[in-house]
Every structure is written in C-alpha cells, then in structure tokens.
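My questions will all concern the structure given below.
All protein chains but one are shown at their positions in the complex.
Chain naming follows the written order as A, B and C, and within any one chain the residues start at number 1.
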Amino acid sequence: MKIKKEVIYFLLLLVIILPLIFGISFKIKPTEPVINFFQEINSLKKGSFIVVTISFDPSTKAELLPMLDALTYHLFKNDIIPVYMNPLNANVTNLGYLSIKKIARKMKKKENSDYYYLGFVPGDKSALQDMGEDFYSVYKKTFDGKDLENFNIFKNIQKISDFSLLIDLADGNSTLDLLTYINTKYGVPMASGVTAVMASEYYPYLNSGQLLGLLGGLRGAAEYETLLDMSAKARRGMSAQTFAHILIFILIIIGNYEYFKGKRHGNN
Amino acid sequence: MFNNAYIFADSNGIIKSGRGESLLFFIFVLILFTLSYLLKIKHLPTRKLSGIEAIEEAIGRSTEMGSPILYVAGLKPVPAVSAIAGINVLGKIAEVAANYGTPIISPHNNSITMISAREEIKSGFLRAGNPELINSSKIFYITDSQFPYAASINSLTNEVKPGAIFYMGTFYAESLILTEHGQSTGAIQIAGTDSVAQIPFFITSCDYLLMGEELFTASAYIKKDLNSLKGVLMQDIAKIGIILYIIIRLLSKNL
Amino acid sequence: MSILREKGMGIINIIVILLMLSVLSFVFKDNHFFKFTERLLVGVSAGYGFLIIFNAGFIKKIWIPLFYSTGTNNFFQVMNIILPCLLGLLFFTSFSKKYGFLAKYPLAFLLGTGAGVEIGPRIETSIMRQINSSVVDFSNLSLFEIFNYIIILIAIVTTMYYFLFIVRGNKKRENFIANIGIFFMMIGFGASFGYTIMGRLSLLIEVVDMFRERIFSIFGLL
Partner (left out) sequence: MKELIALLIVLIGGVIMTLQYFLNIPVLDLIYKNVLDWSIVISTFALLLAIRSLLARQFQDLKFKKVKSIFPLTTIISFFTVVILGLIFGIGEKTPVDFIYQNIQVPLQATVFSLLAFYISSAAYRAFRAKNFSSTVLLISGSIVIIGRIPLGDFIAKITTLHINGSVISLIDFPAWTKWILNVPNVGIKRAFIFGITLGIISTSLKVIFGIERGWLK
C-alpha cells in the first residue's frame, strides 16, 4: 500500500489552510540567537543610526517581511533611526517600503527624519566598497527622490563605519558578502535575519562572533514577535507551520513503516 | 571573542592593515601550489568518487536511449568560481558526449555563463574531433530570475526528455524543484554543488552527488588529468596544514 | 496591498488567481495551462531583467557618464568607458568563423579578474576568521562546553579527512575516520533538511495568503 502523492498534497493544503482560517496562535519560546539579536537592538542608544539592508526577493517575503515588520516596530519603539537600503538585489526596487510606511504612520514617525528608505543602487560589491569611503558617493537621494544632504543623516553619517549596526535581511548569500566587505573591512557590527534554509549555514559565523544575532525563518520572526509581546503575521503562520510539521513527521513514520514491511515481505 | 594574532598591524605599511595573516596563508598556499608543479610528479593516486565515474555511464545510457543530455548551470554566474568549476566540468562532459555523438542542451540564467558554456562546449567538441555536433542554439539563455528559470527548465525537461541531467554550480531553493521533477522523468541525475544548504535535497532526489569541494576537483578528476590533479594535491596538503595549525594554536593556548 | 482595491482590479485579480492555479496544477501533472503561464512568466521576467540591466549598465555606466556628466572630460575617463564597451562588443564576433576567437578576450578578462577578486576576501572571511574561532581558551569553559568543543573539533577533522582526495590514496573502502566524518555530515544534513522544511512550508502559507487577498478583494471584502 502506498499513499498517492495527490493525497499528500491535499492533506498538506488542508493542514495549512485550516489553522489560518481559524486563527490559531501559539506562544513561541525564544532561542538564544534571537534573544541576542533582540538585546543588541535594546543596547543601542536613542537616536543612533543603523543600516537595514533589504536583500531578499519577493519570493521569500513570506519569511522575511514579518521580520522586517517586527524589527521596524522595535526600532521605532526604541527611537532608533533605521536607514533602509538595498545594494545587493536588483530584482526589487521598493520591497518593504509600503509596510514600513504603514508602521511609521501608526507610530507617528516621519520619513526622512525618523527613518530613511534609499532603495536599490546598482554596483554590487563596488557600491559596498564606495560606501566605506563616502556614503553619499553611492546614495545621493532617497527612494522618493529627495536630496539626502538636506536631512539630519548628512550631519551624522559620512561613511558606512559611522553606523552603529548593520542588519541584513536576506535570502541568499548577501550576509556573507556583507560580512566580507563591510563587517570585516570596516568593522560595522552585524546581525542578520535570514530564511530558514540559510540559517544553519550561518551558525559558524554566529559561533565565531562575526554575527551578533540571527533570526532564522518564520520561527525566528515568531520568536522575535514573542519577545516584543506582539502577535502578528509570523505567529499566525507558525500555527499552520506546526500542523504541517506534524503531518510531515507522520509521513516519514508511515514511509519507514512501509519500507520495513516491504523489506520483510521481500525476504520471505 | 576571536583572537587576532595579526602580524602586520601597521596601516601605513605596504600590507593593508589586518590582512597580514591572510597574506601569509595565501603565500603558504601559493608555495604549495608552485611546489606541486615544480616537483616532477609522475602519478597521483586518487580516492574514488562515484559521482565522477557515473558521468560517463550516464552519458552512455543517454546515448543508448537516443536522448540528449541536459546541463543546468547554477544560479551564481561566471565569473564566480563555483560557476567556472561547473563550466570546466561541462567541457569534459562535452568531450565524452562528442565521442558518443550525443547532443547537449543547456539552458542558462546568465549571459556570461551562457557564453562561457558555449565556448567550453565548442572547445570540448573540437578536442574530441567532432565539430559537426556544435550547435550554439542548444545553449541558450532563459532569464535571470530564479523561479521563472526553474519553471522553464521543468517544462523543458518534459519537452526534450533527456537521458541524463547534470547540475553543476551554486544552487539555491530551486534545487528541489528541478531535481524532484527531473527524477520523475526517469533521467539519471548527477549534481555537483558547493551550496551546503542544498546538499540534503540533492541527496534525496539525485542519483549521484559531488558535494562541496568535490565540485572544484571534478574537472581534474574526470580525465585524471595530472596537470589539474596537482592543484588538488595542493588542496589536500593545505587542508592538513589548517588542521595542524588549529591544533598547534590550541595547544599553545592551553598548555 | 491597497492597489488590489482599485477600479478594474476585479478582472485582473481573477486572471492572476487562474494563473496561480495553473502553476499549482503542475504538481499533479504537466499541462498546457502550466506551459502557457511558464512562457508568460519567462517573457515578463526576461523583459524586466533586461530593463534593470539596461538601466544599471547602459544608462548609468555608459550613456550618462559619456554624454551628461561633467566629470568625464579627459581622455582617460572617456577611455575608461569606451574600452569596456569595445571589449563587450567583441562578444559579437563569435558569429564569425574568421574572427570568432576575439570573443574569448572579454571572457578572459572576466575570468581572470573574477578569479582574482575572490581569493583574498575568501581567505579572510572563511579561513582565517574560522580558524581563529576554532581556537578557544579552555580555562573559562564549563565541562559541557569543553565536551562540545571537542566534538566540533572531531567533526571538523574527520569531515576534512573524508574529503582528502589524493593523500588518502585509491583505497576502495572508506576507512574508520572517514566514516566518522560521514556520521557527522549526516547529522548536519539532517538538521539542514529539518530546518528547511519550515522555510518551504512558509512559502505555501504566503501563497495561500495571496489567494485570500485576491479573492477577498474580488468580493470587496478587503
């Protein structure tokens, strides 16, 4: 007896859709890399500038947009000034802009004084290199086309090393690139939020202290939401996640049961 | 947390500050590299890599079935070294395929990678003395975007029904979409990748896998080319060097 | 997504939902709807990608510096733009039998510089830093931490041993040390797999959410 793949697919859809409809939500116990990430933000002084690089594709926004939302909320709550930019991914120009704006409106933060959104700039690694020497040789204007020199940022930031923290939200190798070209080279402390797939890849860098904190996938975002005492997209998604994991665990057990049963029959 | 024993800390010197240690390591590697070419080595015994041995077999089977072979390049484009390594393997595959007279189809997601692949296949066919097989229109570009590229390869696989599929290079999430579907068509699948996160997926749905650094040594391995194998020897010795260095540093710190 | 509520979006939402369904139908069987959507997606994304690179490469690096910038007026600066253009144009010689060889020069440029660029930073980030963090002081560690550290070290050494190509010779069977390496690798891959399942499932959650948004907006519920 073998389960048809159509049955598996149908069950999977079911366990994902039902919890979303009924809005079940669990408490998620935070783990160490997330707590470190959280505390790193809490230890920043009011009014300090930090860089948030948005280097993910629309295709992974399921995991990373909840992180961006929670992080933005946290930064605004602590009166830290985030500078959002996107130097490494040409595929997106305005990702996250709308949701940042929405949170800012709710928390009464003003664009271009309480936060900045700079968008994409071509140049890849050479842009990173240039930012190390003169930030404004790369970014002259904000995303909506206003000159940066008219704003507060111009007085406080000259080069990338003037930022107190760099946070990369990424789905690919950009964290490694930023570690190499910004953290190692200019000494900007760094933390990262990545997709679950990439998370285990970055544990060696976490272990070595190169990364100060790490949010891994939807679970990481949900833990972060728990620490912030809010329940948004990530925690809701985690309930669907939970049931799907259980389904997969059961599938593995059934698969092995069938395998051993088949093997015994084969021997006879 | 980490302890930097930088030897050249002076930023005004000829060596950039903080990079002395890396430079020393580079010189160490360079010496090993030069030595392995200067010493008159006649023969190098190599560990068996089943993935490599399977390449010829897969091409042979594809020929028997009368179907083409499909080469899928990774997402990181040339000149990233993983892509160069993949293209080097492609050259060797092309040589074998030309001997069998089997055509190669290769979709790409980057223009430079596509051009390198064309040159490499052309050279491979020429080396095998079978230039009439060269058909540049079979090495084509689809799109830079990850998932449209993956979807397109899936539908291509259905269309051309390849007997063997090779995946060489750095892959991301699209790996399982490609390999699961490829497996369902019954093709032999051989993958080589340096993206550690994707290795479990290649294990579950490919027949053979060159994992991690095996991708970089593959091109030297296929034809047991002594010249390229010498570079592999350097890798081995440098690896032992790293282990010894860690142990010595560890002992000196704790004793 | 406020854009979904705009006038005339109803019909577009229905089309998008149908296209998304045709992609999902591929898990069951390849079909003409999927093929159509796939080709549409390829066309759109190739076009979009072309525009992005045209903008970043041609407009920003060639057109504006050559014709609109006051900074490029001396010979060197102009050559700095003209030379790579000429190199790029050499690619087109590949159609000619006689001059086809010229197409190898831009490739040689990219391969050489590309290979060189990776060496230094890779050594720093992936070798020196990783070595430094593999060396720890035992004196202020607990017994459990020391145990863990030794496991890490054994995993490193045995895995690296497994990958030795030539030094291990051409023995047919894996030996004891290499088998320990395999053991650790399997633990690591299992962890990656388990971890990844989560990420993959959240994609489906996102897509379900997209369906919900589009469907709700058709019925004016959003």
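Here is the rule we use: contacts are C-beta pairs under 8 Å (C-beta built on N, C-alpha and C of every residue); 3 or more make two chains touch, one makes a residue touch a chain.
These figures come from a predicted structure and were not determined experimentally.
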Which visible chains touch the chain that is not shown? A, B, C
Identify the residues of subunit C touching the omitted chain, counting contacts across the whole complex. 3, 12, 16, 19-20, 23-24, 26-27, 35-37, 39-48, 50-58, 61-62, 80-81, 83-85, 87-89, 91-92, 94, 101, 104-124, 126-127, 130, 134, 148, 151-157, 159-160, 163, 181-198, 200-201, 203-204, 206-207, 210, 214
Which subunit B residues would touch the chain omitted from the figure, given the whole complex? 11-16, 19, 22-23, 26, 29-30, 33, 79, 81-82, 84-85, 87-88, 91-92, 108, 110-112, 114-116, 119-120, 122-124, 126-127, 136-137, 139-143, 145-148, 150-151, 173, 176-177, 180, 194, 196, 200-201, 203-205, 212-213, 215-217, 219, 227-228, 231-232, 234-235, 238-239, 242
For subunit A, which residues touch the unseen chain? 3, 5, 8-9, 12, 16, 26-29, 31-32, 57-62, 93-94, 122-126, 129-130, 200-201, 203-204, 207, 219, 238, 241-242, 244-249, 251-252, 254-256, 259-260
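We adopt the following convention: only the chains that are shown with their structure count from here on.
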Chain pair with the most C-beta contacts: B-C
For subunit A and subunit B, let me know how many angstrom lie between their CA-based centres, rounded off. 30
Averaged over CA atoms, how far is the centre of subunit A from the centre of subunit C? Could you give it in whole Å? 17
Residue numbers in subunit B touching two or more further chains are 1-2, 145, 147, 173, 196-197
Among subunit C residues, those touching two or more other chains are 53, 117, 124, 129, 132-133, 192, 196, 200
Within their complex, subunit C touches subunit A through residues 1, 27-28, 52-53, 55-57, 60, 117, 121-122, 124-125, 129-130, 132-133, 188, 191-192, 195-206, 208-209, 212
Taking the touch rule as given, give the residues of subunit B at its contact with subunit A in the complex, in rising order. 1-2, 76, 145-147, 172-173, 196-197
Subunit B residues touching subunit C - in the complex, by the definition given at the top: 1-5, 19, 21-22, 25-26, 44-48, 78-81, 84, 112, 115-116, 118-119, 136, 142-145, 147-148, 151-152, 154-155, 158, 173, 176, 196-197, 199-201, 203-204, 212-214, 217, 221, 229, 232-233, 235-237, 239-240, 242-243, 245-246, 249-250, 253-254
